[in-house]
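Only a single protein chain was left out; the remaining protein chains are all shown in position.
Naming follows writing order (A, B and C), and every chain is counted from residue 1.
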Amino acid sequence: MITYNFKTRIRYRDIDKMGIVYYSRYYEFFEAARTDMLREMGLAYSDFEASGYALPVIESHCKYFTGAKFDEMIIVKCDIFEKPKARLKIEYEVLGEKSGEIIATGHTVHAFLNKKGRACRAPKHFLSIVSLHWEDK
Amino acid sequence: MITYNFKTRIRYRDIDKMGIVYYSRYYEFFEAARTDMLREMGLAYSDFEASGYALPVIESHCKYFTGAKFDEMIIVKCDIFEKPKARLKIEYEVLGEKSGEIIATGHTVHAFLNKKGRACRAPKHFLSIVSLHWEDK
Amino acid sequence: MITYNFKTRIRYRDIDKMGIVYYSRYYEFFEAARTDMLREMGLAYSDFEASGYALPVIESHCKYFTGAKFDEMIIVKCDIFEKPKARLKIEYEVLGEKSGEIIATGHTVHAFLNKKGRACRAPKHFLSIVSLHWEDK
Partner (left out) sequence: MITYNFKTRIRYRDIDKMGIVYYSRYYEFFEAARTDMLREMGLAYSDFEASGYALPVIESHCKYFTGAKFDEMIIVKCDIFEKPKARLKIEYEVLGEKSGEIIATGHTVHAFLNKKGRACRAPKHFLSIVSLHWEDK
């Protein structure tokens, strides 16, 4: 498995009338978290795109337990539990940094697209870097 | 069941680098669609909130089949298949108005919160209006 | 001058903790308003882009008088007071549909970019359509 902790602060723009983060915003945090995880591994998404590939989201899911508040620091824990083949699944856990409380959990599933925009298997370079960072649980 | 079609146009702000709608934006379309559906039924969410209740999202899900494009008109079909008890589930289908093609499908699950912010069953007024509009499939 | 009224409803996603529209969201309403104005004139921005041109914003400004509320209908009045040369300036007035009250005013300034991404004068086709719709005040 591969695991990564991303930290961010909740901004005013994220907060709705109820005083908590608007529900779709967690997906933006997921994006930032997985992009930083991949970059840290040596898989900058900008390089990935520059080489002609894409990794669009084909499924997204989130469960909300409590709402993150304005100015709170949150941790988005990302996990890859299965080595990608044609698809990459990333799981997320959003925690309050101070409270340690679980705020939300979710996942995204991504497809690999080649230079022609067609679904393909994970590129070898991608897989070998994933293997390099893989830790048995 | 209750069904409702919401129509909206894709804006530049919704489109990402790939030239298609950014994945979290569909949840914003879902919000607009369900709010209009409830208002049409006589359940304006602003009234619902004014009377002390809330209906926060506790789960959201979306599958993406193809990406909506800039300036395209989309239809978000909302369905309630089960009368709400402690929770309300709404299902969505996003279609290209012109193409008729399915762009995405998803659902949201909502909890009812009373004036004290505690989970409660669907208020009677809410249920009776749902019953009023209910159609057997 | 050219004038156009765009109508939209305020959504939950637009509202912040203070219960009013978050300040940057008005610029999204401006985008929707000017895009619809241009499309109505026969200048669909998607066609404009497809023909290789772009019309990026080089300046934006907004003054906020009162805050639009959740579920409120607003009117965004767009005005072009000067025929474009190298730049196009659009002015906006946001009004509550019911109250008639001015919520915000603003403007955006746009540059014309040609197929090479370089600043250019307004294309002839663009200018002739503007002239077609021009009304002396």
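Here is the rule we use: a residue touches a chain if its C-beta (ideal position, glycine included) is under 8 Å from a C-beta of that chain, and two chains touch if they have at least 3 such contacts.
Note that this is a predicted model, so its numbers are computed, not measured.
J.: In the full complex, which of C:A44, C:V57 or C:I75 touches the chain missing from this view?
T.: C:V57
J.: Could you list which residues of chain B touch the chain missing from the display?
T.: 12-13, 15-17, 19, 22, 24, 70
J.: Since one chain isn't shown, list which residues of chain A touch it in the complete complex.
T.: Interface with the chain not displayed, on the chain A side: 9, 11-13, 28, 31-32, 35-36, 39, 44-46, 49, 69-71.
J.: What chain C residues would touch the chain not displayed?
T.: So the residues of chain C touching the unseen chain are 17-18, 20, 23-25, 27-28, 31, 49, 54, 56-64, 67, 108.
Methods note: only the chains that are shown with their structure count from here on.
J.: For chain A and chain B, let me know how many angstrom lie between their CA-based centres, rounded off.
T.: Chain centres of chain A and chain B, defined by C-alpha means, are spaced 24 Å apart.
J.: Multi-chain contacts in chain A: which residues touch at least two other chains?
T.: 17, 24
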